[in-house]
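Yeah, one chain of the complex is gone here, protein chain that is, but the others are all in their spots.
And then chain A:
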Amino acid sequence: MTQTLVVIGNGMVGHRLVEILRESSWRIVVFGEESRPAYDRVALSSYVDTWDSADLELAPLSGCELRLGEKAVSVDRERRVVVGASGIEVAYDALVLATGSVPFVPPVPGRDLPGCHVYRTIDDLDEIRATVAAADRPGRHSGMVLGGGLLGLEAANALRGMRVSPHVVELAPRLMPIQVDEGGAGLLKRLVEKLDLTVHTGTSASSIERDGSRLIAKLANGVELDLDVVVFSAGIRPRTDLDLGLELGPRGGYLVDAACRTADPHVFAIGECAAVEGVTYGLVAPGYAMAEVVADQISGGTRVFPGADVSTKLKLLGVDVASFGDAHATTEGALEVVVNNAVAGTYSKLVVSDDAKTLLGGVLVGDASSYPSLRPLVGKEVPAALLQPGGAVDVEMPADAQVCSCHAVTKQTITDAIGSGVACDVAELKACTKAGTGCGSCVPMLKKLLTDCGVEQSKALCEHFTCSRAELFEIARATRTTTFTALIEKHGSGRGCDICKPAVASILASLNNGHILGETQVSLQDTNDRFLANMQRNGTYSVVPRIPGGEITPEKLIVIGEVARDFGLYTKITGGQRIDLFGATVDQLPEIWRRLVDAGFESGHAYGKALRTVKSCVGTTWCRYGVQDSVGLAIDLELRYRGLRSPHKLKSAVSGCARECAEARSKDFGIIATENGWNLYVGGNGGFTPRHADLLVSDVDTETLIRTIDRFLMFYIRTADRLQRTSVWLEGLDGGLDHLREVVVDDKLGICADLEAAMEAHVGSYADEWRGVLEDPEKLARFTSFVNAPGTPDPSISFRAERGQRVPVQLGIPEVVR
């Protein structure tokens, strides 16, 4: 008979347990108190970037009965039944408590006043946001975060994201007292104070009072703070309000043995609500390990909790902080090796045994890049080089070293994936091991492991050019080279191929070198560009006129219909708000386009690695909900960027309100109207590996929006690899979205004026490619099936009828000469 497992709690750890067991023979019932599906609480702070909870959601669970919004109110261990708030009773054979923890709120008078919040759930953040929005104060808002640990600094960062200047109040004499030592915390304080944070250490709040619409906090050291919002993030406590009559650990938490089993053999506890052999853990990784133990135990296994590594590596407010092993040198006789480089803003401390032979732990602030190689060496011999002043920390990592701590992926797993040939680059490693898909901080390490395993991270464009596309772009730009021949003679070898020729053609086109079918460029073009149409499977072509924003007059619609009818073309409306005309032979293309150009159409560039469409909804013009003119903006953008050549095709969309009818977040750049302006998202795509675009800037006016898109597109065009989509480019960009924002918004590299000028040059020099062909007899002459029989159609092409239109007759594959 099927056994039933009941899991109380739908957080990250409970979710992981169900994920492991979903294909087992157990019937699984999950009680989730929150009404939303499980989400990534570790990434909670990033909710402030988009205010879209869907971004945090974990993979939906299948194979279980998920009761969201159903709080478990009691457990009858005798009858083995869990009772829900709605009165429902579920009998279990095994029960797992995964109730997590609750925020600890110190007993400060006034802590319950409106405007005081905790920092634990998505709802908490929504409430903090509402308080900030309601705050009636000119200029920047002010907030207090009580707690200067890990969570406190995260909360402070979230407040910054809401345009609030945070005061961080920490009782200990330094920030992050648990993880970081005094020297490291001193540097950390200096670094975060540069970010508009005010740090008050060695003190606490003695009271909070309401003064009109403000909150006044009095600190024990006499300082008074005038505030709009207060956030408590002074730690967490195991959540054990469900009384099962079971023993608790010394610091709270359901007491369990190494198998995560309570004194009742049918009841387990995992995650932050569990005290494993008396110890509670406030990190997700040990919780995941407990989930694995329980999954194994109830499947008849004997696995036990291996103990947890409480090392941490974080990027808090953009500052690297890492701590591992015996960070505070509590081992008897421990020695410390400290390098405190105040100029560079880096601090590192290694703790070693009294004979200086064994690494015990360490602290890194400002630069934690050596953390992945150091942490696995804890308890092992210290490489002598590490103890030299300025010693290299580039040491060999053991196989069991955890490279990706978000997904607990070891070096061994990664090198196995590389060694077996499953993964040959970072993207493939991400796909098959999940490494690098969390916070992304281990991506540089993935690259290094690929190199170490002998996978040459070649940037070479192809066998003819050793440089990358980005380098070739800069060479062509700097040397004003306008021909492939000159480029390959000076910077390459051989005659070129179907990889480098179109790449160079694209670069030359981006640098405004005239018509793409000009004498020096025509032989470089891929087949679609060469005939300015998309080659289809039978050697015929499709014709796609531009319909900016999808808006079209009845007259133009009639012309398209007439052309399609007269040339017998199959007609289909596409997902990009255009009309494709299929089945044109190469001889017919000029006649078709003459009719279209005469009617005011121009090339839609459906054939090129170029801007395709800017899709739109109807916006304020017709829609009851629209808040901006999405059609007008879509047309402006499509016309602005028409003909722009890029490493990959580019798609865009503009939605007139947050309902997102234009699906802008699946585009290379997508715009969503807000009440105050526009939000710009970049790096999305549909296709094989869909990716939601990331928010680059929000609430900007139209001018700022267009300037930012100009810079973004030109930066991408110059630096991406051949055929690299914006999504992959963005994921591979060192520093990711933050770096992109620094470059195209803050102009950190000082290149924005140049990027804008390049885009202006493109906009100013745009000319319709098809009109250019029709006006040039020499180019026109190429549009013929047979050089010795112009006008004779290709006899191998034939059509049949399907649903009233012509479709190609499947070509027989000729007998192959063997």
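By our rule, contacts are C-beta pairs under 8 Å (C-beta built on N, C-alpha and C of every residue); 3 or more make two chains touch, one makes a residue touch a chain; residues count from 1.
Convention: contacts and distances are computed from a predicted model.
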Chain excluded from display, named as in UniProt, from "CRISPR-associated endoribonuclease Cas2", "Osmoprotectant transport system permease protein", "Nitrite reductase small subunit" or "Fe-S-cluster-containing hydrogenase subunit": "Nitrite reductase small subunit"
Sole contact to the chain not displayed, among A:P238, A:G496 or A:G670: A:G496
Omitted-chain contact residue, chosen from A:D76, A:E89 or A:E463: A:E463
Options A:F531, A:Y641, A:Y681 or A:F715, residue touching the unrepresented chain: A:F531
Options A:L113, A:A258 or A:L811, residue touching the unrepresented chain: A:L811
From A:G186, A:G539, A:G736 or A:G772, residue that would touch the chain that is not displayed: A:G539
Absent-chain interface as seen on chain A, which is shown: 463-464, 485, 494-498, 500-502, 519, 522-527, 530-531, 535, 537-539, 785-789, 792, 794-797, 811-814, 816-818
